[in-house]
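As structure tokens, the structure follows; a few thoughts come after it.
Note that this complex is displayed minus one protein chain, with the remaining chains in position.
Each chain carries a letter (A and B) given by its place in the written order, and its residues are counted from 1.
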Amino acid sequence: MSAALNNAVVFESELLERHRQDRTERTALPLRSDEDVVALRKHVRERAVAIALSLVDQTKLVTAASELARNTLKYGGGGMVYLDALTDGFRKGVGLIFVDNGPGIPDLEMALRDGYTTGGGLGLGLGGSKRLVDEFDIDSRAGEGTAVSVVKWKR
Amino acid sequence: MTTQDYANRISQLIQDHQADIGSEWIEQLEALTVRSSVVSKDQLRKHCQQFLAAFAQATRGGELQNIDHRSWDEVRDILSEISSTRARNGSTPSETATFVFSLKQPLFTRLNEGFAGDPAALASASWTISSLLDKMGLYTIEVFQRARDQIIVRQQQELLELSTPVVKLWDGILALPLIGTLDSARTQVVMENILQKIVDTGAAIAIIDITGVPTVDTLVAQHLMKTIAAARLMGADCIISGIRPQIAQTIVHLGVNLEDVVTKATLADAFLVALERTGTSVIKRTAHA
């Protein structure tokens, strides 16, 4: 897979700038190994604590991050994640955008169905992750790559 | 005349006639205030004196437009204090603002005397004083609102705590009566509380009693189901009690699937089920003659 040969992820998605106006800080982290996933969990937990998310909301966000990071790693051939600090003037939030140059998701609608018990959803668990966050968007093009953007706001 | 000159003259006027201004002001207040029980006469006198002294001092600072300026710090503090005290004692915001506005009359009287023969200066000074006092009146209202908001927030928290009482019915059996309407945000907090209490007490069974919940909509029903699923994942179980006939109808109507959840009409029935499940039986002794 070409993504494994170079370090730059070149999947251009408009999701990357979706929250540009609300963004106060962006950190880019690699997702190339199991350890990167563990590191990401720590970072996300820290950000969640920093905006004083409730314990349950923190857990939901970190879990969603873990799920999506694993997808990037296992199905996207590795990639990057952008960790954004957001504020829309009234409340603070954490944004995560997972990007890879993988094969893309062929049937998005099917992918968004539950992946665990029913066996549908291509096993990606996107439907489940979607329920853990406040905003969820996917941009995927066959043969080019995938970008998944999620946001959790402090209630 | 420069602004500083004005400021000095006004300040001097107030200081020279402080006692008179003070007593006229108090007279006005006592005539206007409907409920004098809120603030005692002594307290009222004290507030007036404090304010006048600080006001005179602040005017001398030369800043007659912006009351957020440093020179008005002490005056704002005094107003804050007065406003908060009145808020706590049940005053309305207008009563507190009136406290400030009624100072206008006595001050205008003094300005009339002090600037006699110079109508332009008198008009200017009157306007300045009037604006200043308007701003201060508004300031008291803001402070008042903030104080009341804090009280409301505190009451809300207390209410939230009250609304998830926990009763240990027996070893390993908890009763959690839910009281009041459950909106989405509150239900989540209540849900987390229930689960945390199960962990804290090591209860095997939690009886969630919804007698005190007036309506159950889809959202509330979903949250209840999720709470039960979470409790089971943790290793405990839940029984729902207090289901009134209307709620039973709503649940069926909404198509909520309660198949594998035990539900009882009364807490007592639920308690019996819980006892049985935890291996305890109740023996009724026959009455002695």
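Remarks
Heads up, the rule we're going with is that contacts are C-beta pairs under 8 Å (C-beta built on N, C-alpha and C of every residue); 3 or more make two chains touch, one makes a residue touch a chain.
As a convention for this text, contacts and distances are computed from a predicted model.
When the unshown chain is looked up in UniProt, the name that turns up among "Anti-anti-sigma factor", "ABC transporter ATP-binding protein", "Peptide/nickel transport system permease protein" or "NADH-quinone oxidoreductase subunit N" is "Anti-anti-sigma factor". Among the displayed chains, contact with the absent chain in the complete complex occurs for A, B. Touching the missing chain, out of B:A87, B:M191, B:I247 or B:L267, is residue B:M191.
Set against the missing chain, the residues B:I21, B:A231 or B:L267 yield one that touches it, B:A231. Of the listed positions A:S13, A:Q58, A:T72 or A:N101, the one in contact with the omitted chain in the full complex is A:Q58.
For chain A, the list of residues touching the undisplayed chain reads 34-35, 37-38, 41-42, 45, 55-56, 58-60, 62-63, 66-67, 70, 114-117, 125, 127-129, 131-132. Residue positions on chain B in contact with the hidden chain: 191-192, 195-196, 198-199, 202-204, 226, 229-236, in rising order.
Throughout what follows, only the chains that are shown with their structure count from here on.
Centre-to-centre separation of chain A and chain B, using mean CA positions: 40 Å. Across the complex, chain A meets chain B through its residues 54-56, 155. Chain B makes touch with chain A in their complex at residues 185, 188, 192.
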